[in-house]
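I am attaching a structure below and will ask some questions about it afterwards.
Excluded from the complex is one protein chain; the other protein chains are retained at their positions.
In this document, chain identifiers A and B correspond to the written order of the chains, with residue numbering beginning at 1 in each.
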Amino acid sequence: MSFGKLLERLLQLIPVMLGVSAIVFAMILVTPGDPVDIMLGEQNATPEQREALRRDMGLDLSAPERFVHFLGNAATGNFGLSFYHRRPVSEVILERLPATVELTLAALVIGLVLAIPLGVIAAVRSNGWLDRLATVGSLLGVSMPGFWFGLLLMLLFGVWLQWLPISGRSDLAGQVPQVTGFLTVDALLAVNFKAFFSALQHLFLPALTLGLPMAAVLMRVTRASMLEVLRQDYVTFAHAKGLGGRRVLYLHALKNALIPTVTMAALEVGSLLGGSMIVETIFGWPGLGRVVVEAIFTRNYPLIQAAILLYALTYVLVNFAADLLYTTLNPRVRL
Amino acid sequence: MKGAAPEMHTAVSSTPLQATAPPMHAPNPDALLCVRGLTTRFPTPRGWLVAVDDVSLDVLPGECLGVVGESGSGKSVTFASVMGLVRPPGQVVAGEVWFEGRDLRTLDAQAMRRVRGKRMALTMQDALTALNPSLTVGQQLTEVVLAHDERLATLPRAQRRRQALDRAVEMMSLVGIPAAATRLDDHPHQFSGGMRQRIMIAIALACRPQLLIADEPTTALDVTIQAQVLELIGQLRRTLGMSVVLITHDLGVVTEQCDRVIVMYAGQVVESGPVAQIIGAPAHPYTQGLLRATPRVEHLGAPVRPIPGTVPSLIDLPAQCRFLDRCSLAAEACLAPVPMAHHPTAHRVRCVRAPVQPETVT
Partner (left out) sequence: MTAAATAHSAVAGASQDAESPSRLGWRRFRRNRFAMAASALVLLFVVLAVFAPWIAPQDPNDADLLRRLQPPVWMPGGEWAYPLGCDALGRDLLSRIIYGARISIFIGAAVIVIATGIGIVAGLAAGYFRGWVDAAISRLVDILLAFPYLLFAIGLMATMGPGLQNIVLALAYKEWVIPCRLVRGETLALREIEYVEAARAVGASSGYIMAREILPNILSPVIVVSTIRMAHVIILEASLSFLGIGVQPPTASWGSLVADGRSFIWDAWWISTFSGLAILLLVLAINVASQGLRDAFDPRLHE
């Protein structure tokens, strides 16, 4: 696709991003409680000091003006101070972000690695025992509340079997110098296998909890799509050409069948982002999600709003990337 | 005999019809493809659907055999079965398929794959759906060459690809695609309908098969393109010396292109023989009905007479003539299973009421 077209599509994103920001801002406007009061807390402050703070925070301006300020600040990464941490919100977010990204990526990998092969096999051996099992499994996967599943896994593997740790990110984190912020990667880079192993152990259950429901959805999509593709004339024609079964399956069939899977995966990232909050809470995973949940109880609005804005924009970009991917995979849809 | 005008009485064979002779048994050693007693069925919630019922036919070297029938007659499934393309839950439950002296039904999957595409090729009705939309035309051409040409396997990789590409360009030019070499990297949707059909033919013929099975090659095309494609097939048949099976419901195409024709109805062969005889003097009431229902230039303005009734369901068919409900000649004798007459290359018919000397249809 030409650069010009790419730019054009990116520009089309802007109204949506603006709209998202507007809604988040609207949430800010509507939050109860006077930010000044919350900031000052117990301190005794004179009315003049309050006024000064009010002006400082731009609370004396009209709503549209505040919105513009908000956008400007957001663009530079300034989301104000976190009430609770007494530090800039952006700082807190950046600190916790890598853990969430690591978790989300791991869940995505688990989801795809499980869903695609299972979906393909289920379609190829349609109505066989594996297919039926997978169908039941995916039905359970979409019906099960994620938090409950996580608790059960914790109970089974952490408490009864005692195979895996149930909280935290690693026992040996201190040993590993921070490079990417991803403990697993950093441990490998530092060639510290014990730390790597520990990080992996801690990552496993949370990632599984987050990724398995997604795998359930994606497996169904892959299976349906694969079944559809296998019925197509071009698959029959490929067989008629005398091509090997494997080649027909992977090159001819799968390439076309994966398109809906990829698109769906991008959509599912949204529920991954939301679900990470729950999973991090259950497993004590020190990521952004857990901070957000804490922030709700401490009424730490700047943090909540910044996080929501960040998550939403990320989701928009991910879907955009998936759209691009779709056009490269499907030659008939060219821009 | 081929291409003779329908009204010529002299085209009738001198041997009288054998309407009640025993069915074909022994495989014909002269035939390129020899099918005996092929039966294919599919499970449905209401029982077995027998799409192909005890079908026997021959394809002689270098000839063009027409296979005529309406949708559901079993003509496509027959040849899908021949090529081993029937997938579960469908089953080929009986029959022998002799091709180049071997019974294909005894071959294992790998051996069958070596026959498909190489010795026996298929083209499908709609080239748009038969070609993979996400692969380039070049890829789809070269892969069939690379899959079958054993000589290439001994060459180093780069040379193999080079030769396969050369062959691809050669085939594209052969079927009449202009500037073939530049179009190898294009995708199917970037070609017109007629060109796609040609590409499909090019793919089918890339390994110089002995037999081409063309399933409704003209149905999805405009009339002018139809003529071009048929011309192409006929021309390639002559230059490559191969046999062609032309599956179609268009009697006009059959009359023009084919040497012999078989007529199928409800999963059975009901009539077969040289084109001139079948078209000029059909013996089976169904064939007669088909011909009467075909609009003809010579009879402009005359009403088209369709065959009354509909095709019976292919599940749990009673043991009697399947055309019974729609036949004007129906009688007591038709309530028993109707056998097919003998002689592979003569005019055979599955009808107890067929006249010994058929009359010309007007």
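Keep in mind that, in the parts below, a residue touches a chain if its C-beta (ideal position, glycine included) is under 8 Å from a C-beta of that chain, and two chains touch if they have at least 3 such contacts.
These numbers come from a predicted model, not from an experiment.
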Residue among A:145, A:168 or A:245 touching the omitted chain
A:145
Where the complex has a chain not shown, which of A:71, A:124 or A:308 is the residue touching it?
A:308
Touching the hidden chain in the complete assembly: which of A:75, A:159 or A:191 does that?
A:159
Given B:28, B:56, B:76 or B:197, the residue that touches the chain left out of view is B:76
Suppose we count only contacts with the excluded chain; which residues of chain A make the list?
15-16, 19-20, 22-24, 27, 30-32, 139-140, 142-148, 151-152, 154-155, 159, 231, 233, 236, 270-271, 273-275, 277-278, 281-282, 292-293, 295-297, 299, 301, 304-305, 308, 311-312, 315-316, 319
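In this section, only the chains that are shown with their structure count from here on.
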Touching residues on chain A, where the partner in the complex is chain B:
232-234, 236-245, 247, 251-252, 255-256, 329-332
Chain A-touching residues of chain B, taken from the complex the two chains share:
83, 85, 109, 113-118, 121-122, 124, 126, 129-135, 143-144, 147-148, 187, 189, 200, 203-204
